[in-house]
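In what follows, a single structure is set out as structure tokens and then discussed.
Omission of a single protein chain aside, the complex is shown with its protein chains in their original locations.
After this line comes chain A, so read on.
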Amino acid sequence: MIPINLIRQYKFCPRIVYYNLLTNIKPIFPRQVSLGNEYHDLQNEMLKSRKFKKFNIDFNEIISDKYFEDGDLNICGKVDLAFLCDDEIIPIEFKHIEKKPSYSHVLQLVGYGLLLEEEYQKKFTKAFIVYSNNMKFHKIDITYKHKKDFFEIIKSIEKIVRNDILPNSDANESKCIQCEYLNFCNDRF
């Protein structure tokens, strides 16, 4: 099953997906990554005391930090947070930087939404990305195109797994220089 967090990695460079799924390399991540993880943990801790009034959503239940998988969709992942409403589910992701979320970030959220949609059989039309400690957020209206693009990436990842051969990459120098797999690729510049 494909972990949803690989969507962003795939958009960054398809080879990362290969290294992640098909080799046992355990990379040493740079400091920013652990900062991101710390932020995530902190948010999850703080969640317990939140009321989420700012979102103006009439929810029945909150799902937090819960793992889901779906055999038919062939995807899995841990949902940061989601509102379970009468007729819809709304996934929420935390980001530790303020700038506008990238498309790959949005697609990742689409993956979590699709998992929840299947699990709870409720519609999925919007999502939030929270980017600050005092709950500032971006609202994203999910379209057909989002879902189509998401499934296209899943198909490409499935192909990488099926082929079991290091894929080509057009990642440029600025990406590769910060990549923990640079020495394993060894063909970049």
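The criterion applied here is as follows: a residue touches a chain if its C-beta (ideal position, glycine included) is under 8 Å from a C-beta of that chain, and two chains touch if they have at least 3 such contacts; residues count from 1.
Here is the rule we use: contacts and distances are computed from a predicted model.
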Name per UniProt, for the chain absent here [options: "CRISPR-associated endonuclease Cas1", "1,2-phenylacetyl-CoA epoxidase subunit B", "Sugar ABC transporter periplasmic protein" or "FAD-binding protein"]: "CRISPR-associated endonuclease Cas1"
Contacting the left-out chain in the complete assembly, out of A:Y10, A:F124 or A:Y181: A:Y181
Residue in contact with the excluded chain [from A:D58, A:D72, A:D86 or A:D164]: A:D164
Residues belonging to chain A that touch the chain removed from view: 22-28, 30, 163-166, 180-189
